[in-house]
Structure formats: C-alpha cells, structure tokens
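Of the protein chains in this complex, all but one are displayed in their positions.
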Amino acid sequence: MESVNELVTILPAIIIGFAGLLVMMLDAYIENVRLVFRTTTLFTLGALGIAINDMFGHSGEAFYGLITYGGTAAFGAVLVLIGTLVTVILSRDYLEKTGSHIAEVYSMILFGTFGMLILVSANNLVTLFLGIETMSICLYVLAGLVKNEKKGVEAALKYFLLGAFSTGFLLYGMALLYGASGSTFLTDIATLDDKGMIYWAGVALLLVGFFFKISAVPFHMWTPDVYQGAPTTITAYMATASKSAAFVAFIFVLSRALPEARAEWGDVIWLFSILTMVIGNVLALVQDNVKRMLAYSSIAHAGYILIGLAAGTDAAYSAVLFYLFAYTLMNLGAFGIVAYYEWHKGLDFTEVKNYAGLGFKQPVMGVLMSIFLFSMVGIPPFAGFIGKYRVFAAAVDEGLISLVVVGVLASAASVYYYLRVLINLYMHESDPGITLIRPGVLYSATLIILAALTIYFGVKPGDLTNLLGSFKGISY
Amino acid sequence: MLISQRCSFFKRGDSIMEIYLFFLFATSAVASAVAMITSRDTVNSALFLVLNLVSIAGVFLLLKAQFLAVIQILVYGGAIMVLFLFVIMLLNLSSEENLLNRFSAKYVVGFFLGVIVLSQLLYAIADFTGTLPNFSPGIEQVGTVEALGDELFSTYLLPVLITAVLLTAAVVGAILIAQRKLTGKENK
Amino acid sequence: MLEQYIPILLLICLAIILAVSFIVLSHVLGPNRPNSNKLGAYESGMDPIGQARDRYSVSFYIIAMEFIVFDLEVVFIYPWAVRYQEFGAGTFWSMMLFIGILFLGLLYTLRKGTFDWDLVHSRAKKSSY
Partner (left out) sequence: MELDWYLSLSAVLFTIGVIGVLTRKNAIVVFMCAELMLNSVNLTLVSFSAQHGDVHGQILVFFSLCVAAAEAAVGLAIIIAIFRNHLTVDISQINLLRW
C-alpha cells in the first residue's frame, strides 16, 4: 500500500472527492441547497489554496509512478480549481434565477473536478484514461441538466454519442502504444527504440482522442451545440476547467511519452492548429448568438494554444500554460457576464442586437465585459496579449513562421466579432423599457476579481512567467 | 495433423482444436457484429451484441485470460446488455426501422471511412508481425485471478478508488437525468 | 493446454442441444390447430388491453443501473478475496473505503425516493408517464 505521506501529493483531489461525496449526502438527507453551496465553495477554496502552495513545492512521482505532482501538475490543478470555484459561485445566482437550482449540480461539478485533478496529474495510461472518463461522464450529465428544454437534452445526447465514439479511438491509441512499448507508463513509452507502424498508429489514434477533448476543428462538431444547450455557468466550467485539464494532460503525453516523435506529431499539430484557428474564427464571425460565438471563440483559442504545442519545446509548454491561465480568466468572466444578462427572464438574448445599449444600464457589467473581450482579442494591457505574444514567440523560435502569421491574421479577424458585442453594448441605444437587476455582491465581486487578475497579469506577467519557467523540465 | 504441416502461418505448438476454436469464435464475432449493424429490430441488435460479447470472451479464453473472459460475460453480457434491453423495453422503441430504403450518402461515407480506418489498422498490424516473439511462454499464469489480483491491489490501488468515485458519479448523474421532473419537491 | 476447458465446452453443447431439441420436438410432435382465443395473449381469462410492452415508470431503470454498479463492485472484490492473505492492512482499509463510497451511492439512491414502491406506483397510476 502506498505510504500515507504519498497521499499528500494528491491532497486537492482527495479533498474534492470527499467534498463531492459529502455534498451528495447533504443533498440526499438535508435538502438545503444553500448549505450545499457553502460547503462546496469552502472545500474548493481549501483545495485551491493547497494546490497553489503545491506549485512552489518540489515535484516528483507517487503511487508507483501512476501520479506526478508538483510543478506543471500543480499549476494544472490551480487552473481547474479556479474554474470550478468561479463556476460554483456564479452558478448559485444564475441557477436560482433560471429556476433549475438543484443540489445535484454541485455534486456533479465536484465529481467532474475530481476527474480533472486526476487527469491533470496522470503519468500512466490507466490514470489518464480514468481521469478523462470521470471528467467526461460528469460533463455529459451537466450538459443535459436543463431537461425540460429540448436543446439541453439534445446537446447532452450529441455530446455523449460523440464522446463515446472518441473514447473508442483514444483507448485504441493507448492499446497500440502499450502493445508497441510493453508498458503503460508514459516514461517507458518514451524509451521505445524500434518505432514500428503500431507505434505510429497508436500515436495517431491518441491524437484523435485528445483533439476531440480539446475540440480541435474536425472534431469540434459537438462544442457549439453543447455550449449553447448547457446552462451558461456550466458552459463556462466546460470551456475553461475541462479544456485546461485536457491541454495539461496533452502536454504531459506529448512531452513525456512521445518526445522523440516530436517532428512527426509537430507537423500534425501544425496542420490542425491552422485548421482550428481559421475555421474557428470564420464560423465565429457569422454567429449571432453570443453564447455560440463564445463557443467558436473557445475553439479558436484552442487553435492558438495548439501553436504552442506544435513548437514542442519546454519554453513553448510554459507559454501554453500561461496562455491557459489567461484563457481561463477571460472566458470565465465573459461567460459570467452573459449568464448575468440571461437572468432577466423577460428579455431573450439569442441575438447580439438584444444587447443594445445595456452597457450604460449596468456600467459595472459593461466595463467588465469590455475588459474580457479586449483581453480575448489580445490587446496589450491585458493577460490575453501576453499569452498570445509568448506562444507566438515560442513558435517563432522554433521556425513555425507560417503558424504565427495565420495566428496573427486570425486574431485580427477575431476583433470584428468580439467588438460587435461591445458596439451593441455601447453604441446602440436601448429601448427604455428594459431595466437590469442589480447583480449580487458576491457575483460582481468575483467578476471584478477576475478582471483585476486579467489586468494584473497583463501588466506585470513577470513573476508568473518565472514561476512557469521554473518548473523543472516538464518532461524530466 | 495434415493441415498444420501444410499451412505455414500456424505455429507448430498449436493443437488443431485451438485453431478451429479461434476461427469459430472469430467468425461468430464478426458475423454477430455485422448482424447487429444491419438488423432492423433494436432488440435483435442487442441480442447479436450479446452473442458478439460471448464470442469475444471465448477468444479471451484462447489467450489464456480466463478471469477477464468470465468478467466479460458476467459484467458486459449479464449487466450492461440487460440494461440495454431494459431501456429498449422501457421506451418501447424496438419498432421495425426501415433501414436500407433510401440509399443516402451517409451509408457510402460511413462505409468508406470505415474501410479507410480498417486498411490503416491492418497495414499497421501487418508491418508488426514477426518482429516480436508471438506469445511469451509464461502467459498461463498471467490471465488468472491471482495474477490480476496481485497487480490490481498493489500497484493499481489508486485507480480502484478512482473507479469507485466514477461509479458513484455515474449513479448520481443517471438518477439526476432519468427522473421525470427536476424542480423542487414534487418528485419526492 | 485447452484440455481444462473441455467440460465447459461439453456443458455448452448440452445446453444448446437441449434448447434446440425442446423447440423442434414441440413444434414437430405437438398437434397444431390454432384458433383465435388460443393465440390471444394469456391474461388469466380477461382479454388483454394495450400492447404487451407499454411503458412503465423509471424506477425500474434506476434499479437495473444500481445492479450494474454493484455487479462491478463484486467484480472488484473477487480478486481481492482470492489473494486476501498476501495484502496488508493498507489494502484492507482501501477496499473498505471503496465499499464505503459505493455504499454512499446506495444510500443516495434510497433517499431519492425511487425505491419506495407504493409512492412510485401511486404516482404511476396518476399519470401514465
């Protein structure tokens, strides 16, 4: 049995798992949703604190090498837990207002986060597979939460069927890699010398499975419908926490298991990155529904992150981690504000033009929305710019000039659909009939903190970049 | 005896029965898989899948993975397919499906994509043969319960606990989604 | 080395032969004079209403799903039980935790009111679905 002090290495996951079970029991025996909300927030805060201090601790492997801790894994845990914490806080008001405030949501979010924390620190194909599956099953359930509406359940079915389909490919890739190398540990797969066709088939199928999870273009079919069908704060959770976890696991697999094959999968990722950026942005341009536009923008951001993965050096990986941090902050904020606007039952917000003139009615929300959207475009004073800049710089160092050119053009194109929202918010005058409810103190405080972080890490990214750089070689 | 000398690709150590059994299970697996896809009635598809699972369990036996063969029949055939049939009955949707009436492009695309995937995989496998010894000698004990148990509860103890959380999450999720109305008290 | 499985093979063949023979014999030997009320579904005398498979409430599904989860739990306990002596206290407590987590799942299912049949049926009678 692993010694007890090894349990410390996955303490955040244990806390979140325990919290999930506790919340499940509270929901069953004490039907008090506010108590459930408070326990969830408390435990997530505790786990986040531990994960942050893990980042500065030493890194290594535990549980017979199944789990890796410290460094990148701890930073991945921080990303996931930030996403979870903000989602839980925003969900309370959002779900109350939209009438589907049930305690099972919190237990499913906690179980999903448990899966992500395992996925983020996986160093073996078995833990990787279990992490991905636990995360996915909880997300299938969360996607179908608003059952009475048609589109929610349709999103859940589409997500589920395509998810089961991609799990088949992912597992087949793992099987072939295990067949070629004889062991399921990522580091052993790296030491494989004769790379037969089985190895390359395994790599290809594994990439297909991961591309589905991060919704790269040919495998993104599920993303817009699922993001639109799910409740908005749950969409924020899916867009930020689950995508960051999938990317960190992808980094571990690429850097740990397949370092020699970098040239080959570098080209594959190069191609998929261009596809994702171009098609993601083009489709986002034609969208009218803001939530669907944000879904396509998250696909486009996956394309920018793939540029860093195509570069494949340790510097590129730490740039990707920074980008994921900025991406999580701005997407949580943007989806949070869209969720706020959806509180108002009377008004329908399917079209962008319904946002006309709302900027002045609730100035706080308008300003915050503009901060997040500017950060998404990549305008200098915000974290989004620093993220994009460092990823592009890492790609240029590796000579992937064409990728960076497409990235810059795509970012330029993205200005149009991001600022269209702002134009509607501020330039168009709204019909006087609409009055916006004041957002709760906790709700607006969370969004203000997110905006403050976006600006702080935009202006002074120094200490975070040093920390990320200090992670002792992701693929040691 | 005559057969095993003439065909080159049979290993000398194989007894004839193993070869026959492999082909028996293989044909029944492929036949039931094809039947599952092309059958019009959902219940028939489910029963063909059960036949497929049993024949794959037979192939597991040939590979000396006896514990997995029994588990496959017990869990897959016994529990999961029972749930499938339950839901098919519950939703009363085993109606005759007009499967091949209009030759939509989907069949062509699906079949074509499938053939591409198959050719890639077979090419990969063909390249692989012969490079490694076929079956390591000690596979008798590998498939037994003891071997699996030793490994499972020493090295892989953490994934066992992760699976416990996964199953509980599945239970909570399934109840959450399957219940009729969600709002508040009245579903108590 | 497949000799050990001969008995199982015999058992399977015997089962198949029995099943097929019952069907064939009853089909061949039995008198075959179908008339309307013989072919009707047997409803202990009354004439059947609705088709055979009309829909019923969801709790049957939830029970079947619980069966799967606990079937899997048993599958995990088989290897543990077989090699029980070799494992130390650590594995024992881990398995207790494993069983405890799944037991919590059961408590949750019980509490969510899907098992008390009278409530379920009273609700089912009110509205068919």
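The chains carry the letters A, B and C, assigned in the order they are written, with residues numbered from 1 in each.
Simple rule for what comes next: a contact is a pair of C-beta atoms (placed from the backbone, for glycine too) under 8 Å apart; a residue touches a chain by one contact, two chains touch by 3 or more.
This one's a predicted model, so the numbers in the text were calculated from it and none came from an experiment.
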{"item": "Shown chains that the omitted chain touches within the full complex", "value": "A, B, C"}
{"item": "Selected residue (touches chain absent from view) among A:Ala175, A:Val278, A:Val396 or A:Ile455", "value": "A:Ala175"}
{"item": "Selected residue (touches chain absent from view) among A:Asp27, A:Glu61, A:Asp225 or A:Glu398", "value": "A:Asp225"}
{"item": "Absent-chain interface as seen on chain A, which is shown", "value": "125-126, 129-130, 133, 137, 140-141, 144, 147-150, 153-154, 156-158, 160-161, 164-165, 167-168, 171-172, 174-176, 178-179, 182-184, 221, 224-225, 283"}
{"item": "Missing-chain contacts mapped onto chain C", "value": "58, 61, 65, 68-69, 71-72, 75, 129"}
{"item": "On chain B, residues whose C-beta touches the chain left out of the figure", "value": "9-11, 14, 18-19, 22, 26, 29-30, 33-34, 36-37, 42, 45-46, 49, 52-53, 56, 59-60, 62-65, 67-68, 71-72, 75-76, 79-80, 83-84, 87-88, 90-91, 93, 97, 106-107, 109-111, 113-115, 117-118, 121-122, 125-126, 128-129, 132-139, 142-143, 147-148, 151-152, 156, 159, 163, 166-167, 169-171, 173-175, 177-178, 180"}
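In this text, only the chains that are shown with their structure count from here on.
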{"item": "Which of A-B and A-C has more C-beta contact pairs", "value": "A-B"}
{"item": "Chain centre separation (chain B, chain C; CA means) in Å", "value": "20"}
{"item": "Whole-Å separation of chain centres (CA-atom averages), chain A against chain C", "value": "40"}
{"item": "Residues of chain A engaged with two or more neighbouring chains", "value": "1-2, 21, 24"}
{"item": "Residues within chain C bordering two or more other chains", "value": "87, 90-91, 94, 101, 104-105, 108, 112"}
{"item": "Of all residues in chain C, those that touch chain B in their complex", "value": "1-2, 5, 51, 53-56, 58, 60-62, 64-69, 71-73, 75-76, 78-80, 82-83, 86-87, 90-91, 94-95, 97-98, 101-102, 104-105, 108-109, 112-114, 129"}
{"item": "Chain C contact footprint on chain A (complex, rising order)", "value": "1-2, 21, 24-25, 27-29"}
{"item": "List of chain A residues in touch with chain B within their complex", "value": "1-2, 10, 17, 20-21, 24, 31, 63-64, 66-67, 99-100, 102, 104, 107-108, 111-112, 114-115, 118, 126-127, 130-131, 133-134, 137-138, 140-141, 144-145, 147-148, 156, 176, 179, 194, 196-198, 200-201, 204"}
